[in-house]
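Here the complex is missing a single protein chain, while all its other protein chains stay put.
To keep things simple, chains are lettered A, B and C as they appear, and every chain counts its residues starting from 1.
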Amino acid sequence: MKCIQWVGVAALASVVGGAWAAAESAGAASGPIKVGCIFSVTGPASNLGAPEKKTAEMLVEKINAAGGVLGRKIQLIVKDSEGTPEKAISFAHQLIDEDGVLAIIGPSTSGESLAIKNICQENKTILLSCAAAEKITDPVAPYVFKVAPKDACAARWIFQTMKELGIRRIGVLASNDGFGLAGKEQLVKYAPQDHIEIAASEVYDKATTDLTGALNKIKGQNVQAVVNWSTVPAQALVAKNMKQLDFDVPLFQSHGFANIKYVQAGGAAANGTIFPAGRMLIADLLPDGHPQKKVLMEYKKEYEARYHEDTSTFGGHAYDALTILAEAVRKAGSADPEKVRDAIESLQGVVGTAGVFNFSKTDHNGIGMTAFEMLTVKDGKFAFYKRN
Amino acid sequence: MRFRRYAPIAGLVLFVIALQLALSAAGAAYYFTQITMSVYYSLVALGLCLLMGYAGQISLGHAGFFAIGGYTSAFLTTHNIATSGGGSAVRLLQQLGLLVERQDLYGNAIVNLSPWLALAIAMAVTTAVALLVGLPVIRLRGHYLAMATLGFGIIVYRVVLGTAGLGEADGFSDVPPFRLFGWLEVNGRKPFAAQNYYIAWTLVVIVMLLGANLVRSRVGRALRSIRESEEAADALGVNVARYKLTVFVLSAWLAALAGVFATHYRGGIGPSEATAFKSIRYVAIVAAGGMTNLWGALTMGVLLNFLSLRGVFGSYDDAVFGAILIAIMLFAPDGLVRVPRLFRRIRKKLDGSLSA
Amino acid sequence: MPTDQIVQYCLSGITVGSIYAIVAIGFNIIYNTTGVINFAQGEFVVLGAMTSISLAARMPLAIAVALAALITALIGALVELLFIRPAKQPTVLRLIIITIGVSILLRETALHVWDEKVHALPFFTGTEVSSVTLLGAHVSPQVLWVLGACALIVAGLSLFFKFTLPGRAMRACAANRTAAQLCGIKVRWMVTASFMLSAGVGALAGCVISPVTQTQYDMGAPLAIKGFTVAILGGLGNSIAAVAAGLLLGLLEAFSISLFPLAYQDVIAIVVLLAVLCFRPSGLFGRRDAHAFGEF
Partner (left out) sequence: MDRCLLDTQGLNRFFGGLHAVRDLELRVAEGDILALIGPNGAGKTTTLNIIAGALKPESGVVRFRGKPITGWKPHAIAGLGIARTFQTTRLFPRMTVAENVQVGRHIRSRAGFLAGMFHLPRTWKEERAIREAALAILEKLGLAEDADTPAGNLSFGRQRGVEFARALAMEPSLLLLDEPAAGLNIYETAELARLITRIRDWGITVVIVEHDMSLVMEISDAVVVLHEGSILAQGKPAEIQKDSEVIRIYLGEDHA
């Protein structure tokens, strides 16, 4: 029976697979501390996952070189989820049940983080998500944390700057990924509070080749400013198309714009863009006394030396997650998930790339309005935004 | 003699049970999650195998039906109908026991449709869409058919990604478990792992049983004749249009069924389930299985998805499926699983040359 | 709606339409010689753009674009030799699946050769901010380059297919492969030549649109789908019709934004494709029975 032949083959393959994996999950007490990473290294969200993976691998080597944590090396298991929730769920189960990791860093997108939030909570595995959505830590799940800055704060910063410039009526553009969706929600939520009216809002796709149509529609609503909320590279089109449309109202971007690549892609059109962002991009302009300066400069130097590409705030999320985890393990004095979890909640003043983290029982994000600075682009480079 | 045809099915059941016992004994029960998900995905491959392998009708949009099933069921079982009026209808459903009260994320009570009703509606929606898409599409052939089905898949992807009610980019992540009978429950949590392993395999065994019978029956021959030459089949009295449409709807059902169960098992569904590339992966699986070979589609469906879900291919996951597509189409159009037959042919040639 | 807004929608429709048209032309060349839609056409566009971007850093723009077109043409030939030719009398189904596999492999190589970041070729004239005003509406000069390139390529290909020997040989293969063989045309090399030509044209398209659309490793597939839609809308094989159909679809999409949310823009383009496929597969401009044999 030809069918029975291959049935045998399939059984053999999986049993062998089983034996191979069983040997790998060593005891949790001694030996290396296992940390799982789920990043979307390829696929639509590769501009988030790729820098995150490189940063995590770089930082782990550095920590292990310096003797690891509590004398134990950190073993990183990185999985590429391609930005899909189904793979994130599969890897989460694999990392927790099979590899017995202490914590999972990532995923890069909100959709994936929400998908594995309950899995990590039930299996008492710490989740340090690098995604933006507020829903990850609201409602608070004891084992679930978030290192990306709050969208709400970015939105509030934008609205405050608009109030100073006397802007009342705005148009919103957002990418159709998790980041854009979360940002738009916060803009809509805080707009009435800050007396801002959103006259028009459009969502665009990563594969968009041109945004003149959408901007033309928004221009028709005679708005005083445009806010673009996206991590998708197509966002560089916004600046270019606005200039080409001779639509000269201030352009506000989200902290998703914080990547020099988008400024270069936008070229001269990007000049004058105003956006809130972490301090990574203007690390060299920070006053020497600033707590984050040392961490940021060090990170930029090592990253650019090793990977010959500019740093991005998304890569920084992985840096912060791993730093927080290492800090918590040192403070808890053991790699027991329960103790490390409590340690994270009690962490104060942890200096990361996104800001200075102060966790608490109710705040599993640890950074707020102070994480942001209003920046602008002056002839191709980032600079502090000073209202002149 | 009549029961000899069921030997392979019996073989499959034995394999399933043996695998479960072996894994549980080896303390490797953690495989069940990824196996169960792969088995649900192979259901889609089985449907596509009937459509593409047997009836010769390519479809580059079948992930769309998986998403329609999954999203309809996810929406209906999480949408709080207590607030959306229609009081009398709600009371009627209440009496019929088709409503479920539970708490949402923030702890306030909500009322949703029972997963059984959601499943029925999901299959009804799938049938309607499959007919709506199928009727014009069955007149198309070759790359026009490929284009139309690719277009259908993209429409589903765009609608799912662009509609606020369907969670946009985040999709659904709080879909309740599907309580089947008594203690039997489609649920991703660890205590239910073995139970769900068997639920998934039971679905596949039933579909394999029906499918294997179908392909050996009069209808199976008619489908294959359509693949070989539509004109000749038509001239012999095979109602080509009706058969193509029926097998199109049938394969859509299997994809939607897989979508519903997988969504309840994982507790959610995202727009990534409806991308064009996801459909192409199913095509690669059926091609690797040997096109006109249900057993091949099942084997490759479970094996390839299992390896992919374990991240064995790492960042080259897409490249592996691309390579499979090319290699199969160039070198083994009959697929990998027919390899035993290949050996037999080679052996026959060898015997022939030795004895000659 | 005020006139300048209408004109602006027209211009943005033309911008997008010209991009789809120039990609659609690539399909017709291969379709005309082999009767197959090459799903990897979008990847030729990306490869062309990425190669020219890497080269543009080291040499003047014009040379970079020309060289990129040449290199991508060679890749096109390689693709045909490695993946299409070995298939012995393949059915349409098998060829479609092979070209899908090729498109995936090319996309993955582009990812690993370059990176996942966004790149753009500098504008041919002017910069990101320069814009040309027409009847009160504004458009980037690069769009005029895209339209110019479109016209140039269509004219060039028409001349090539009508008045040169290899051009006529390719059309002979499309009309009747066996008859062409009988006349001594080396059909296998004509198919390779058609892949080279289509890859080269795709690369040129990639370079011309790169400043406007920017280039990323995985933009090939969505662009290819729009390119198919336009090629089929115009009538498979007919490139002049493809340009007209491209502009039509571009305008349709642009004006659809004024009515529907941008998120559903693609849905409209695909609904148009499905409507054409089901009711008039020979396309708007193709003759009813024209789609039986490709004519240029």
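Everything that follows uses one rule, which is that a contact is a pair of C-beta atoms (placed from the backbone, for glycine too) under 8 Å apart; a residue touches a chain by one contact, two chains touch by 3 or more.
No experiment lies behind these values; they were computed from the predicted model shown.
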Contact set of the excluded chain (shown chains only): B
Option touching the unshown chain, where B:Ser225, B:Thr263 or B:Ser279 are the choices: B:Ser225
Of B:Ile68, B:Val238, B:Ala256 or B:Val302, the one touching the omitted chain in the full complex: B:Val238
Chain not shown, touching residues in chain B: 2, 210-211, 213-214, 217-222, 224-225, 228-229, 231-240, 246, 250, 292
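Here is the rule we go by: only the chains that are shown with their structure count from here on.
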Chain C reached from chain B - shortest hop count over touching chains: 1
Interface with the most contact pairs, given as the two chains involved: A-B
Separation of mean Cα positions, chain B and chain A [Å, integer]: 33
Length of the line joining the C-alpha centres of chain A and chain C, rounded to whole Å: 36
Multi-partner residues of chain C (at least 2 other chains): 261, 263, 266
Residues within chain A bordering two or more other chains: 42, 176, 203, 205
Complex interface listing, chain C residues touching chain B: 36-37, 83, 86-87, 90, 92-94, 96-98, 100-105, 107-108, 221, 225, 228-229, 232, 261, 263-264, 266-267, 270-271, 273-274, 277-279, 281
Chain A - residues contacting chain C, complex: 42-44, 46-47, 50, 176, 202-205, 207, 209-210, 212-214, 216-217, 219-220, 233-234, 236-237, 239-240, 243-246, 261-262, 265-270, 309
List of chain B residues in touch with chain A within their complex: 7-8, 11-12, 15, 18-19, 22-23, 26-31, 33-35, 37, 105-106, 161-162, 168-171, 173, 188-190, 262, 266-273, 295, 299, 302-303, 306, 308-311, 314-315, 317-318, 337, 340-341
